[in-house]
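The other protein chains are all here in position, but one chain of the complex has been omitted.
In this document, chain identifiers A and B correspond to the written order of the chains, with residue numbering beginning at 1 in each.
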Amino acid sequence: MMVDVQKMEQLADNLAAQEEVVGRSLFADARRRFFKNKAAVVSLILLCGVFLFSTFGHMIAVWSNEEIDWGILGQIAELGAPSIENGHYFGADELGRDLFARVVQGTQISLMVGIIGALIAVVVGTLYGAIAGYSGGKVDNVMMRIVDILQSIPYMFVLILLLVVFGRSIFMLFVGIGLISWLDMSRIARGQTLTLKNKEFVEAAIATGVKPITIILRHIVPNLLGVVVVYSTLLVPQMILTESFISFLGLGVQEPNTSWGAMIAEGAGTMQYGTLWQLAFPMFFFIITLFSFFFIGDGLRDALDPKDR
Amino acid sequence: MSTKEPILSVRDMRVEFKIKKQNALPWHQPDILRAVKGVSFDLAEGETLGIVGESGCGKSTLARAIIRMIPSQGGEVFWQGRDLMKMNEKDLLGIRKEIQMIFQDPLASLNPRLTAGQIIAEPLKTHHPNTSKDEVKKQVRELMEKVGLSARMINRYPHEFSGGQCQRIGIARALITNPKLIICDEPVSALDVSVQAQVVNLLMDLQKELGLSLLFIAHDLSVVKHISNRIMVLEFGDIAEIGEAHDVIHNPQSPYTKELINAVPIPDPIAERKRIAERRALEAKA
Partner (left out) sequence: MALLDIQNLRITYDTPDGVVEAVRNVNLQIDKGETLAIVGESGSGKSQTAFATMGLLPHNAQVSGSIKYQGQEIIGLSHEEMNKLRSNEIAMIFQDPMTSLNPYLRISDQMAETLIYNSPDGKRMKKKDAIAECVRMLEAVKIPNAKNRIHLYPHEFSGGMRQRVMIAMSLLCRPKLLIADEPTTALDVTVQARIMDLLVELQEEFHMAIVLITHNLGIVAGSCERTMVMYKGEVMEQGSTVDIFGKPSHPYTQGLLSAVPRLDQDEERLVTLDRSFETPMAEG
């Protein structure tokens, strides 16, 4: 009986000896679980829709974002409502510009701010935190105290100061947001690194003499990614909110550029004239995007740590 | 004891840890925990030295200090006549190729994001970075077969293997640089008994075939007795006893070794119950 089993196994092995079995990585597993989460998948589709809208929206637009429709200027409340016939799908804003084209433009800028801000946070924060955590001792102490100091400065104040002193530009906005966005991330990455550092596979790498930088990049960072990815999906909306708030204050994105925050500010200002669409459309995209990111973050967390539920 | 020149000799090894007291202010002197208090021993080529002791006796600390994974506070370690403790990083890297390690938790000792092939290849890539991709793959496949894994599994991830298979991957990783010494830190204590027997047999076969020396750290005396030529018993960072395996088990000299041996249960109801009765009678007298 035993001999037969062995023989059969050997035969099977010989047959497939050349053919390597494809492994299923943890990410592949997570992907499978993620796509079973309905809320996350719907959010992902919505978010893709918003992306497509921001990239290809201007192709559908009849009006450009800078043209002023002189025909309706001054009678926005009566003639500027959303309509298919005159090409203002989302209506017009207070200056007679096409709101559809403006929302496309605002979406581009807001998403860019959110994604670039989060990207800085992910790259800088993860590496900074991983290096601090892995090095430990004095290096860790100095690196983390720098983070403490940066974090103890009231950043909204600094951001506003930056924008006032160096002029209001999108570039300055990126600099300001980039400066602060990675701080929390570096703390999270450091904490995770501290627990990973004591794992036996890191010890094994140290014992064979793998260089510290290789250990960080090959053994620590890939294992941080789960937490980092989840946190960055929550960071994107946070960045968008920050930008919106600054733009709402009138310090962020300047005309003729616009963002969701700026548009919502304008829309809120003209609410009492009966032009509610000026508030509703930017708000709609804003909320859809934030919710999508939150649900995707939730889905990712469940997919990456199935045991935590 | 063989008369061969020892491959590894450790002299008066000491390891201390500083422990910060709770709520201590920065200028307070920390407490000092002496984890290893002056341990000396020799290991011959092709020999297995078992290191036993209870948790906290410093057996894992000793092993890590020998290969300078953690700093030590004194002592010398001669590897083929050269003192490891006085070596610079570059020379040490050359030695790391010759001393490899196997860990306790089979799954935790493998990076979950890498495939079995990548894990096994890592030491090779570290020490021979110019090896061609095909050559690396060839060697990895050979080793996988040698430790009893199908080479077809080269692209699988650790979580797709069982505990025993994961430990085989760990063994393959330790073997790929053709080391002379392997430090096994509780390599079978996380495994089921049936799997444990397979891994112990594999280690013994490999040792015979490749002429390896083993430092076999474990808390399970029966396993250590089975695999070791000599046994060293550690008690709170000190050597309680060191000697030929058979002598240490059947004729223990130190009271601590006696206590350890008496506490190990024997899977035989009649013998075990007799032993327990004897132990109780002894305790009642004392």
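The rule is simple: contacts are C-beta pairs under 8 Å (C-beta built on N, C-alpha and C of every residue); 3 or more make two chains touch, one makes a residue touch a chain.
Please read all numbers here as calculations on a predicted model, not as lab measurements.
Engineer: Hey, which of B:Ile70, B:Met85 or B:Val200 is the one touching the hidden chain?
Structural biologist: Here the residue in touch with the unshown chain is B:Val200.
Engineer: In the complete assembly, which of B:Ala65, B:Ile119, B:Ile154 or B:Leu221 touches the absent chain?
Structural biologist: Candidates B:Ala65, B:Ile119, B:Ile154 or B:Leu221; residue touching the omitted chain: B:Leu221.
Engineer: If the hidden chain were put back, which residues of chain B would touch it?
Structural biologist: 54-55, 163, 192-198, 200-201, 204, 219, 221-223, 225-226, 246, 249, 259-273, 275-276, 279-280
The criterion applied here is as follows: only the chains that are shown with their structure count from here on.
Engineer: Chain A to chain B: how many Å between their CA centres?
Structural biologist: Here the centre of chain B sits 46 Å away from the centre of chain A.
Engineer: Quick one: in the complex, what on chain A touches chain B?
Structural biologist: 13, 16-17, 19-26, 199-201, 203-211, 214, 218-219, 222-223
Engineer: Going by the contact rule set out above, which residues of chain B touch chain A in the complex?
Structural biologist: 67, 69, 92-93, 96-97, 99-101, 103-105, 108-116, 119, 122-123, 126-127, 150-157, 159-160, 170, 173, 177
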